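Here the complex is missing a single protein chain, while all its other protein chains stay put.
Note that the chains are named A and B in the order they appear, and that numbering of residues resets to 1 at the start of each chain.
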Amino acid sequence: MGKVPAAVVGVGQTHHRAKREDVSIAGLCREAIDRALTDARMTFADIDAIVVGKAPDLFEGVMMPELFLAEALGAAGKPLLRVHTAGSVGGSTAIVAASLVQAGVHQRVLTVSFEKQSESNAMWALSVPMPFIMPVHAGAGGYFAPHVRSYIRRSGAPTHVGAIVAAKDRQNALRNPFAHLRNPDTTVDSVLASQMLWDPIRYDETCPSSDGACALVITDADTARAAESPAWIHGTVMRSEPTTAAERDQVNPQAGREAAAALWKQAGITNPLEEIDAAEIYVPFSWFEPMWLENLGFMPEGEGWRLAESGGTAMDGVLPVNCSGGVLSSNPIGASGMLRFAEAALQVRGQAGEHQVDGVRRALGHAYGGGSQFFAMWVVGDQPPSN
Amino acid sequence: MREVAVVGFAQRQMAEFDGSPTCVELLVPLFAECYEQTGFTRKDIDFWCSGSSDYLAGRSFSFVSAVDAIGALPPVNESHVEMDAAWALYEAWLKIRTGEVDTALVYGFGKSSAGVLRRTLSLQLDPYTLTPLWPDTVSLAGLQARAGIDSGAWDERAMAEVVNRSLTDAEKNEYAVRRGGSSVEELLARPMYADPLRKHDCAPVTDGAAAIVLAADDRARGAVDRPAWISGLAHHVDPLHLGGRDLTRSPSAARAGNAAGVADVEVAELHAPFSHQELVLRRELALADDVRINPSGGALAANPMFTAGLNRIGEAARRIWDGSAGSALGHATSGPALQQNLVCVMEGRS
């Protein structure tokens, strides 16, 4: 009754920028899709089904944009699904695409996720005033900053850890030609000197707002074996919990912990810190790197910051995290999760270019969304899954 | 490959729901009803998947609070599609087929009356060359209906026959928001609204929510006496631009029907929000003349957005459960003028 094994054989992404004024929404998606198909040595004729993911429709002002995009995405005459699970959507979309293969329904699935944030203003789209209540949040940063404060209080982390992570990811981004932010001068000191936006979060500790897209081609084992260096899917997990609940742990959410435990079990991993060679973790605010290191079980609770502070998550560290520059360097929201999954695949395929870590055999892709309540993760490996 | 069946179904529809667009208030009793039908509890549900729309609710992340209705601590394995919940059922069916989970609860919800539905849906069109003109849903359906009338594919009488049968059947459906048949002549004597459509040719604006329970193999047999086994489930999409399509046809419906295998169905619940669309679908699915169409009254009796397609599957499954049909079909549509279509064929087994 086992799942059909599945693998990523094509990866594509756009050059992410604040405003991609040179392309339409379809053009943005096609830039990623065409690269993924070329990478997979396929054409649209080879594709059985298309899965689209993006965050709220209010960002682009189009309701269910996959409908008008159907023809441009090569979906006309094929099955087309649209996933939306808040910020985790890029990851969830890849998982739904994988399940089309794993369920034995299709052999070759194309999945694409995107956001063209420059068409509107994300802060506006997320904060449409509602009657009877009072808007005291100030966008996503205002939402997450109090929880970062709680983390610092709980763990006793030194306050410069956020800057260490931000400087590392921005330096990593210089090795990624697709990254949005490319500032060679970012250092721990420059991050610490940047404006305090949502105290305790500084400007340079936040993600940019990007236009961008990411696409993957996911296939069954027979197709994958004929491809060059497939990234085999060893485990996929999604978990959700409510935004707010009495005594809900908002720093180290139960959904994330349980998702990680289930993921490691599926992938046959008992010591993630040793067995995962590279991780792409959804870190839109730098402090979430130490928080998620604990949530994912890489480090004991309260100790995540020690790994980040000691350089353990740098490219030459024990666990290279976000070698691509991560969400902190490129954030086309709907695509950000899929970019994590895609970058994990590139690492195990040995195709990450200048930000390739040597000898990656298994890598993690991770995404989260909503109020730290929706989680999507996968583990990919350079060999077919043994379980 | 493992077998998956529909084993639970609950629905609520109304012309105007006066509660929150999160619809949590509607979902809580629906889930309770599903538990009662199947004997499952919340802990027996391995996977949850919903369908809804931010633009229907008028706010981003409108589906997020809906997970409260589950009672989602401890956390749940959960997903969401920005589509009719029939496609959420598709995702749940996949998940069960992978062997990862054995049971799933699928739900949809929407408060169409919060805005002006036919205008809101203009945002589904091409944002560069169509939406700035705000072509509303009724107008798009009117263009399609006229194309069929002009080409001889159908006539106003055939449309009125669909309406009369649907609203007559709706008299027996406690969830219908529009019901009461009369006669084809009387319907044809009513005034035109959006020529060539009369008001009764258009589905009523409907608020509502619905839930379906899926289960695999023995879990399904343990839940109900006569599970509605899914023998075929498929969906396809056509291009959106009306100019490039023959509006009298729906290739995606035909493809979905062929892939799902509709040859033996005795009952078909078709999601046709406009009367002529049922005629398109019957042709594309090549349904025999003796197939019973929409015993529930169909979408012309109640069309809760993002739920109505799931309702068609639930209504078809009920005919299997009660033994009145050996094989039944539920269909869902999405997008303007039947752009995207899903077909779910179910059968009873002794």
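What we mean here is this: a contact is a pair of C-beta atoms (placed from the backbone, for glycine too) under 8 Å apart; a residue touches a chain by one contact, two chains touch by 3 or more.
We take it that contacts and distances are computed from a predicted model.
According to its UniProt record, the chain left out of view corresponds to "OB-fold nucleic acid binding domain-containing protein" among "ABC transporter permease", "OB-fold nucleic acid binding domain-containing protein", "RNA polymerase sigma factor SigY" or "Phosphoribosylformylglycinamidine synthase subunit PurQ".
Put simply, the missing chain touches A, B once the whole complex is considered. Here one chain is not drawn; of A:Ala36, A:Leu197 or A:Ala278, the residue touching it is A:Leu197. Which of B:Asp46, B:Asp84 or B:Asp136 touches the hidden chain is settled by the complete complex: it is B:Asp136.
Among B:Ala15, B:Ala114, B:Leu188 or B:Val205, only B:Ala114 touches the chain that is left out of the view. Of A:Ser120, A:Thr159, A:Asn183 or A:Ser310, it is A:Ser120 that touches the chain left out of the display. Touching residues on chain A toward the chain that is not drawn are 19-27, 30, 43-44, 58, 60-61, 71-72, 74, 76, 118-121, 123-125, 127-139, 141-142, 145-150, 153-154, 195-201, 241-251.
Although one chain is not drawn, its touching partners on chain B can still be listed: residues 18-22, 24-25, 27-28, 31, 42, 55, 57-59, 67-73, 113-116, 118-120, 122-123, 126-136, 138-147, 150, 192-197, 239, 241-244, 247.
Here, only the chains that are shown with their structure count from here on.
Averaging Cα coordinates per chain places chain A and chain B 33 Å apart.
Touching chain B in their complex are the following residues of chain A: 1-4, 24-25, 55-65, 67-68, 70-71, 75-86, 92, 96, 99-100, 102-105, 125-126, 128, 130, 237-243, 245, 248, 253-255, 258-259, 370-371, 373-374.
Of all the residues in chain B, the ones that touch chain A in their complex are 1-2, 48, 53-55, 58-61, 63-65, 67-68, 72-83, 87, 90-91, 93-95, 97-100, 120-121, 123-128, 130-131, 234-241, 244, 251-252, 255, 334-336, 339-340.
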